[in-house]
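Notes for the one structure printed next.
Just one protein chain is left out here, and the rest sit where they should.
The chains carry the letters A and B, assigned in the order they are written, with residues numbered from 1 in each.
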Amino acid sequence: MSTVTNTTSDWKLPSPRKVGILTLILAESALFTIFVVAYVFYIGKSLNPPYPHQVLEFPWLGSIALFGSSGTIIAAERCLRSGNSKSFLIWWGLTLALGIYFVFFTATEWWKLIMVDGLTIATNTFGTSFYSLVGLHLFHVLVGLVLLSAVFVAAARKKIHADHHEHVEVISYYWHFVDCIWIVVLTVVYIISVRATYE
Amino acid sequence: MTMTKGARKNFGWILIAGFLATVMGSAYAQDGGEMRRVSDIFQPLSRQSEMILEPTMLVLLTSLGVFLVVTFMLVYVVWKFRRRGPEDDVVEPPQIYGSNNIELAWTVIPCLIVFVLVLVTARSIVEIQNAEMPPDALEIRLVGHQWWWEVHYPQLGIVTANEIHVPVSTRTGERRPTRIYLESADVIHSFWVPQLAGKTDLIPNRTNRTWIEPFETGTFFGNCAEYCGTQHANMLIRVIVQEPEDFQRWVENQQQPPPVPQSALALQGRADFESITCINCHAIDGTTAVGVFGPDLSKLMTRQTIAAGVAPLTPETLRAWLVDPQVMKPGANMPDMKLTDQQLDSIVAYLETLK
Partner (left out) sequence: MSQDIIIEDNYRLPPPEKVGREPGSFTSVIQGLVFTVDHKKLGLMYIASGLLFFVIAGSLATLMRIQLMVPDNTFLPPDVYNRAFTMHGTTMVFLVGMPIIFGFANYLVPLMIGARDMAFPRMYAFGFWVFFFSGLLLYFSYLGAPGIYGAGSAPDVGWFAYSPLTSKAFSRGHSTDYWTMSLLLGGIGSVSTSINILVTIFCCRCKGMTLGKMPLFVWLNLVMVFLVILALPCLSACQIMLSLDRYLGGTFFDTQAGGSAVLWQHFFWIFGHPEVYVLIMPAFAIASEVIPVFSRKPIFGYPVMVAASISIAFLSLGVWAHHMLTIGMSALGNTFFVISTLLVAIPTGIKIFNWLGTMYGGKLRMELPMLFCIMFLFQFLVAGLTGVMLAIAPFNWQLSDSYFVVAHFHYILIGGLLFTIFAGIYYWYPKAFGRMLDKRLGMAHLVFFTIGFHVTFLPQHFLGFLGMPRRIYTYQADRGWDLWNFVSTVGVVFQAIGILFLVANLIYSYVRGKKAGNDPWDAWTLEWATTSPPQDYNFAELPEVKSRRPLWDAKHPNDPDWKHE
């Protein structure tokens, strides 16, 4: 859907919403790149413990929830496109729930890191780069949850129809992006850096 | 790196640079004396600066050539094709949309120029950065502070500030280069004495290296070249290049502790110095003063300047400095010590004995 459509012409232009969200994702990727590079740069450089291999556990449940939510949002989108608003609401709610679970999971992880292991953002360069990278991702998850809930509330009040398909698709692009970032974070933080050695 | 060859090759460049320097800096020709205040990069007086001048002159001449050609083209086009009168408005000129052959031509020429520049520069970078020092080369550890330079000679056990003494080398004969290790105690600074060496930064948590190998004696002027806070402008450094015998004499003097003061006033000054907070920051050999935050004062009076080059070091400037450092160097980390007149007299008298 272009901003100005000439009903009789075959002059087709991409949709502003989609181009917009893709561009935003490009910008966000640049932002994350810097944080990932900072994290990688500081692997093995902390002067004092705790070090990653001592305190980090692979976040199986959180990751499964987050990756699963990418699947459920695709399902929700399909339902909306085919006009099935009821199953849309269910799949969408499931996406929301999985996202909330991810936040809850990270909260418990951070609770343990801070209260048990004594790792805060000011402890060492690992703490600083870890909390900022994971925190930045978490912030994006939270923004995504706000968007998801807004759609959920609207859908529950029966205000979302098939012609809102594109709005919903834009949100799903964003949600998939948040997922992709999590793959990078998982790899860098929970797979690579826990193998680093510290003196 | 073959020095003799390099030196001969450099000679042509130096002639051209000398000409440039004369044209540009004629108002400030060196007075021929010891003080080389005008730090003109086209008057290099060390091996490194001469090596730097080689790619410099190449790129300057290349750029000059490009500049003349393109400016000529611009002026020619503007003059030749200017609108001459209303008759030119009647018919539009032939509409030319482009030409691949011409585009190709003016792509290839810059490529060739860039190719040559890259080769020359890469060789020069490696030669300068990886220059090998003789195994017995003099070593200096230079530590940047907000806003002064701490100078260590680890092989000689000397600590001083804001002035580097090194022996002179000759272009073809004996080499007496100095390896300098650069560190910082607080923020980033940069060591730059244009006639002797290009810049290298002093970065906290990191040790950088540079080297100098001067060909002439005299006092060379330099600045901190990376903005480092309030008094960045007054973070000056001097490199004093001496004949080997003079340098040896300086070293021997520096290695002695300062003489015990003779006059009663100076002795009183020493007691005052040790009893107030001076010793928290400054160190003087043979006393209780072992501070590390300010310059080592053991051989204070052998230096040319005070406060990293703010003023020449004389009893008057020393006193003025002690009255209130914030007047001579606002923002400096040495506070106004609120000394009484008697304390000023005695401490100045004591400091004057530190030779």
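General remarks:
We adopt the following convention: a residue touches a chain if its C-beta (ideal position, glycine included) is under 8 Å from a C-beta of that chain, and two chains touch if they have at least 3 such contacts.
Because the structure is a prediction, the values reported are computed rather than measured.
Within the whole complex, touches from the chain that is not shown fall on A, B.
Interface note for the absent chain: among B:221, B:273, B:321 or B:350, the touching residue is B:221. Note that of A:14, A:83 or A:118, the residue touching the chain absent from this view is A:14.
Among B:177, B:194 or B:258, the one in contact with the hidden chain is B:194. Among B:46, B:146 or B:268, the one in contact with the hidden chain is B:146.
Residues 2-9, 11, 13-16, 19-20, 23-24, 26-28, 30-31, 33-35, 37-38, 41-42, 45-47, 120-122, 124-125, 127-129, 132, 136 of subunit A touch the missing chain (whole complex, contact as defined above). Annotation for subunit B: contacts to the undisplayed chain at residues 24-25, 27-28, 35, 37-42, 49, 51-52, 54-56, 59-60, 62-63, 66-67, 70-71, 73-74, 77-78, 81-83, 88-89, 92-99, 102-103, 106-107, 110-111, 113-114, 117-118, 121-122, 124-126, 128-130, 146, 182, 186-188, 190, 192, 194-195, 197-201, 203-206, 208-209, 221-234, 309, 330-331.
One rule holds in what follows: only the chains that are shown with their structure count from here on.
Rounded to whole angstrom units, the spacing between the C-alpha centres of subunit A and subunit B is 51.
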